[in-house]
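Handing you this structure, nothing more for now.
Every protein chain except one is present and positioned as in the full complex.
Entry: chain A
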């Protein structure tokens, strides 16, 4: 099971350590530092590192390495999932997860970590339960605590811990009862030079914010549930009901949670909402290259594409770029060779474009690799897969809740090769 946890910042300092069994010397991290040095970028540090007596499993998030030390054969996914959970919990507690914030709240961090694992076994990882055990710091509470001498630590057994619905605390009360569901879809796609789709898939989630009094029992049905053939549910969803009727039936946790995530695979035809026309050419003899890209809407079902940002890692040989955008702003960093163009909204009548020249290293041969264009965008009020919620019903409580459903489509890893 998980032995110890070290938090390491990107400059290689261990700024927090926690041991759940015997103490493991922090020198074990030397193996990690070696790997860190070998990797060109922090993202490339391998997640599993063997050492003579231990195994180091790490995740890299928010510019912090969370390194878990294990000694026996433990499922690595279990450890990595847990580490991500730790990060999520920190974020949930403190708003952001960063080195200064963790240092500021070191005692709470320590208490939380102690609650999350016992002897390496996960104990309480549900945010609802943790918050009942250890209250997250707020300015008000800190002030109150200093005056009254009360504490952050709850002294009651968290009610949900052992009930049939461990994710929901009892005695929830709201004056305004509301339930919001956001259907968010991200398109991961690779588009080749000629504009045809090599692979495209949709990662969708339904995030919920439920503030309902008592023990509401909700059902959510879809117009076209057949789209969802690959889904992962929050534990609250009754799987049998889904299997037989394709209806989501659940007692929701209190507050924000991810109800389900789904995946619409490459085999279904995925609509691509934007296209990029590009003309990037280097010539062998000349020290100038031509650069021109245009972005336009494709299958948007009449919705507006907004928040468009184009980024591209230019080849090393590019010294500088002199470009004119038809709209938005652009930057080029000659050190990292990163081109970034903040386009904004796409107006279908007047397509945004970015044109100009690149100055190349004189005398050098033309670059081997062509830059890949990375695209970000947002489309409100559209789920690109076509998923639609039919209705939301509530049982078990008498009041009438306010319900809301929102759709959004975003670019995930959306890449255009040139």
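Definition applied: a residue touches a chain if its C-beta (ideal position, glycine included) is under 8 Å from a C-beta of that chain, and two chains touch if they have at least 3 such contacts; residues count from 1.
Rule of thumb we're sticking to: contacts and distances are computed from a predicted model.
Asker: What protein name does the UniProt record of the undisplayed chain give, "AP complex subunit beta", "Auxin-responsive protein", "ARM repeat superfamily protein" or "PAT1 homolog 2"?
Answerer: Looking only at the record, the undisplayed chain corresponds to "AP complex subunit beta".
Asker: Looking at the full complex, which residue from A:21, A:62, A:290 or A:388 touches the chain that isn't shown here?
Answerer: A:21
Asker: From the list A:198, A:223 or A:301, which touches the chain that is not on show?
Answerer: A:198
Asker: Using the definition of touch stated at the top, determine which of A:261, A:327, A:359 or A:376 touches the missing chain.
Answerer: Of all options in A:261, A:327, A:359 or A:376, contact with the hidden chain holds for A:261.
Asker: So which of A:11, A:72 or A:176 would be touching the chain we can't see?
Answerer: A:72
Asker: Give me the chain A residues in contact with the hidden chain, please.
Answerer: These residues touch the chain not displayed: 1, 14-23, 26, 39, 43-44, 46-48, 50, 53, 55, 57-61, 72-78, 80-82, 84, 100, 103-111, 114, 118-119, 121-122, 125-126, 142, 146, 149, 151-157, 161-162, 164, 166, 188, 190, 192, 198-199, 201, 203, 229-235, 239, 243, 258, 260-261, 263, 265-267, 368-370, 372, 374, 413, 415, 417.
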